[in-house]
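All protein chains but one are shown in place.
Chain naming follows the written order as A and B, and within any one chain the residues start at number 1.
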Amino acid sequence: MSTLTDPPKPAFRLSQLIYDTRYRSITIQLVALLLMVLGIGWLVNNTVQNLAALGKDFNFGFLDNSAGYDINQRLIDYNSQMSHGRAAMVGILNTLLVAFLGCVTATVIGVIAGVLRLSKNWVVSRLMAVYVEGFRNVPLLLWIILIFSIMSESMPQPKDFRGAEPAASMIFSDHVAVTNRGIWIPRLGFTNSLSGNEAVASVEGLPAVATGGADWALIGVTLLISIIAIGFVRTRASQLQEATGNRPTTWYLQLGLLVIPFVIVALFLGMTVVTPFLKGFNFTEGTHLRNSLIALWIALSLYTGAFIAEIVRAGILAVSKGQSEAAFALGMRPNRTMNLVILPQAMRVIVPPLISQYLNLAKNSSLAIAVGYMDVRATLGGITINQTGRELEGMLLLGGFYLLLSLLISSVMNYFNNRTQLRER
Amino acid sequence: MKKTVFFGALTVAALVAGVASAATLDDVKARGSLNCGVTTGLVGFAAPDANGVWEGFDVGICRAVAAAIFGDPTAVEFVPTTGQTRFTALASGEIDLLARNTTWTFSRDTDLKFEFVGVNYYDGQGFMVPKDLGVSSAKDLDGATVCIQTGTTTELNLADFFRTNNISYEPVPIETNAEAQQQYLSGACDVYTTDASGLAATRATFEAPNDHTLLPEIISKEPLGPLVRHGDSEWGDIARWTLNALVSAEELGVTSSNIAELAAAPTNNPEVNRLLGTEGQLGSMIGLDANWAANAIAAGGNYGELFEKNIGESTPIGLARGLNAMWTEGGLIYSPPFR
Partner (left out) sequence: MSDTNTHSVSYVRESMLAESAPPSTETGTIKWMRENLFSSVLNSVLTVLSILVVYWAVSKIGPWFWNSVWDAGSLTECREILAAKGMTGHDGACFGVIKDRWQQLIFGFYPSEYYWRPVLALLVFFVGITPVLFDSVPRKMLILTILTPFVMYLLLWGGAIWLPLMVVAGFGVGYLAMKFLSPVNGLLGTIGAIILPLIFWLYLAGPIAGWLTFYAPIGFEFVPSKSFGGFTLSLVIGIVAIILSLPLGILLALARQSNLPIIKYSAVTFIEVIRGVPLIVWLFTASLLLNYFLPPGTNFDLMLRVIIMVTLFSAAYIAEVVRGGLAALPKGQYEGGDSLGLSYWQSMQLIILPQALKISIPGIVNTFIGLFKDTTLVVFIGLFDPIGLAGAIRASTDWNGIYWELFIFIGVMFFIFCFSMGRYSLYLENKLQREHR
């Protein structure tokens, strides 16, 4: 007596959620999700309760209130009557400025130190080793403090420039003043300014100059047009080269396209160089690079430069000698070997850690707190939080800004990584 | 009262410092010590010595409050706070009392929700300049570079002062007094501005103090005092009346040297008796022992003694009493009566 039945259709059993690998992953994820939601809910709930207990609310209205404090380095117009939001903006620009300057000089210092450390010259390579190890092994904070105070102790004071026989004098034929309050360098001014700013002669005998966004915008647009035109010339030259085999000589055309429009615009605006001079307690006119900026900039560049030097050294050492020998065997000349064989390989090793060093530098710029450089942590995350008591909102904004900055830099890094990764098959 | 959070296992009494609740006094008593917020270091007001024992004028207030509660001036945990972190530390209950030369202002009292219990030092913001700068008034400072400490009312006052007088300046914000001092001495700033007491204290430690001068303008009122959180008036009362007890003690001539004698038996001055607990029920009204005030005074002496010992003219800081003299001597220091 046998009955034929269909093979039993596997009914879904609850235990499959745990034992069946097909379903288990879903279970695990759901449990994890649940736990995370609960955890976050717990934190938010606590925060709400705590805020209520302190009688505080959560709103960003304070950003519109008048800030009440002054900021010394302002890349955009600001005074103490403007809002906290505006002050935060000034701080953000200052952070970006020092991060950008730092990245540029750190790269230059790092590349030079990295190459020199591989030099056969004993003294030079030792000196570079001392530099690299000294900066890598002592906290950045200590370096910032030390460089800041070395600068304020060893540079002349502005009052030393005064008198018939001053103790200090300006360098570069009286164009640049190096003081312990920073460095004053000449700036560009316009006698026929477009911006409608009233042209003022700050001292009798000097031409009246003004400076404004409209002037710089005009110059920027001119340069942009020049560059586009140059691009056009070069494309055309390449087309001709492909068609006929001869590349026309265009460098004078390119140079002319770059220089002539600029000169015309500059003449039209009456561009002049405004040199700093001593007036009252300080130098005036010119551009003032403050001590805090310079100290932070130097410390960040030297510190990060030491790390970059190691990266560069490792990158150069990573390209095996056989590569250049092979290139020579193919009859390539040394500079082409460098450009086409060595560098592309070394760059693949160098660039990812280099960009992560840029990331570190940008984050480390928050140590501006040690020298009183008014970056975003000092304005939004410092004085504003302290004066308004809005630590939750302020810290959220501050964290958000740094996160955004980092994500921007690391997306560049990922893009590069993906482009240069060796494809493993 | 104590919440067993899931760190229950780690409820190492040390690590989990305390639990803020409505009755701060109960918490302090349960904990066995007072958590008092002070500066990370300001000459004369609060600084640890070579053995890590905190000393200074603000520290004296903390010790007096601890002595009033426990009878033991050492039952204090000093929590160093920066200008940035002090208010949060108090608001979150990490400290019970903040004695960190903090200016009593409207917004701190109302918006930040703190209760100032009195004034232990009447100060004002002043300017210090090198003598060879040739400046005799703050109004001559057009275009000058000014060193300020951040996180204080100083930077707001400064902005206001220069704006009302319509002169320009270049602020150099510095995190700590020690850094600011170094910047000023190296000539990186023309002027150093902070509370006048701080300026005098700083100048006293210079290699050549006489090369520097304080300008006559005092551009702000800076009543410095200890503060507590809003919402616990009993606790506020303890701090307030401890401070008042120190002041009254000076007025009544009670000092650390004669207090043992005066507190032993009732004297013929009824106010002294009430203060020292030999007469009346003031101690139980405030929720402390009868001899709370006597303990507080015995901890470091009365207001005048604290002043003289830490910042007075006999110390290197050498501050004169000035506004901080007793009201009977032309100053502003005044205590409501103990009655």
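To be clear about the criterion, a contact is a pair of C-beta atoms (placed from the backbone, for glycine too) under 8 Å apart; a residue touches a chain by one contact, two chains touch by 3 or more.
In this text, all values refer to a predicted model and were calculated from it rather than measured experimentally.
A.B. asks: Touched by the hidden chain, which of the shown chains?
C.D. replies: A, B
A.B. asks: Could you tell me which of B:44, B:73 or B:118 touches the chain that is not displayed?
C.D. replies: Of the listed residues, the one touching the omitted chain is B:44.
A.B. asks: Under the stated touch rule, tell me which residues of chain B contact the chain that is not displayed.
C.D. replies: Residues of chain B in contact with the hidden chain: 3-6, 8-21, 39-44, 47-52, 77-82, 84-85, 88-89, 92-94, 175-178, 181-182, 185, 202, 205-207, 315-317.
A.B. asks: What residue numbers in chain A mark contact with the hidden partner chain?
C.D. replies: Residues in contact with the chain left out: 18, 25, 28-29, 32-33, 36, 43, 46-47, 49-51, 53, 116, 119-124, 127, 133-134, 136-142, 145-146, 149, 363-364, 366-367, 369, 377, 381, 385, 391-392, 395, 398-399, 402-403, 405-407, 410.
One rule holds in what follows: only the chains that are shown with their structure count from here on.
A.B. asks: Could you please state the distance in Å, as a whole number, between where the Cα atoms of chain A are centred and where those of chain B are centred?
C.D. replies: Using C-alpha averages as centres, the distance is 42 Å.
A.B. asks: If you look only at chain B, which of its residues touch chain A in the complex?
C.D. replies: Contacts found on chain B: 83-84, 87-88, 91, 111-113, 133, 141-145, 150-151, 155-156, 158-160, 162-163, 169-175, 179, 182-183, 186-190, 230.
A.B. asks: Could you please specify the touching residues of chain A with respect to chain B in the complex?
C.D. replies: That would be residues 54-56, 68-72, 80, 145, 149, 152-153, 157, 159, 180-181, 279-282, 284, 291-292, 369-370, 372, 374, 378, 382-383, 385-389, 391 of chain A.
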